[in-house]
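Our next item is chain A:
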Amino acid sequence: MNLLQIHQRPGVYLVVAAVLLAIGVYGLIRRRTLIGMLIAGELIFSAASLNFMAVNRFFAPDPAVGQIVVLFIMGLAAAEVAIALSVIIAVYRNYRSIHSNDLSELKG
Partner candidate 1 sequence: MSTFPFQDAILVAIFALVVGVTIGGALIAALSTRIIRGVSGLMLCCMGLGGLYYFLNSPFLALMEILIYVGAVCVTIVFGVMLSEPDEPAHEESRRHAVLWGGAALLVSLVILGGVAHLGLRGPWQEPAARVSDGSVQAIGLALLTTYSLPFELISIVLLVAILGALVIARSGRTKE
Partner candidate 2 sequence: MNPTLEQLSEHFGRLTTGTASAVVQVADPALKGYHLDVTVAPSLVVEAAGVADRAGFALDAVTGVDWLAQNEMEVVYDYFHPESPLRVVVRTRIPRAEPELPTIAGVFAGANWHERETHDFFGIRFTGHPNLKPFLLPEDATFHPLLKDYKP
């Protein structure tokens, strides 16, 4: 493998995406506050976007498709963050905590 051509090899991007995904999953499992989990979720979204972009760049016949999909993902991520944060704030108002352990009681 020519090191100088590394940025033009699809595998590199796919591995970076896999790393992002793994970090995201790890964070999702280990984080114990809702906002932390939200951040980890964003990482997973990013991993997916990166995958789409890499595949789009190297293997897709129409290079616009992947970009559009990623745009959609961004839109969904933005919507998700807005909703998730409002839920988190509402939860915080009621429980004075956003730690997932404290929320397992499921009673108001």
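On how the list was made: all candidates are chains of the complex that A comes from, given by their letters.
Everything that follows uses one rule, which is that a contact is a pair of C-beta atoms (placed from the backbone, for glycine too) under 8 Å apart; a residue touches a chain by one contact, two chains touch by 3 or more; residues count from 1.
Because the structure is a prediction, the values reported are computed rather than measured.
Trainee: For chain A in this complex, which listed candidate touches it: 1 or 2?
Mentor: Selected candidate, touching chain A: 1.
Trainee: Across the complex, what residues on chain A touch candidate 1?
Mentor: 3-7, 10-27, 29-33, 35-36, 38-40, 42-43, 46, 49-51, 53-54, 56-65, 67-68, 70-72, 74-83, 85-90, 92-94, 96-99
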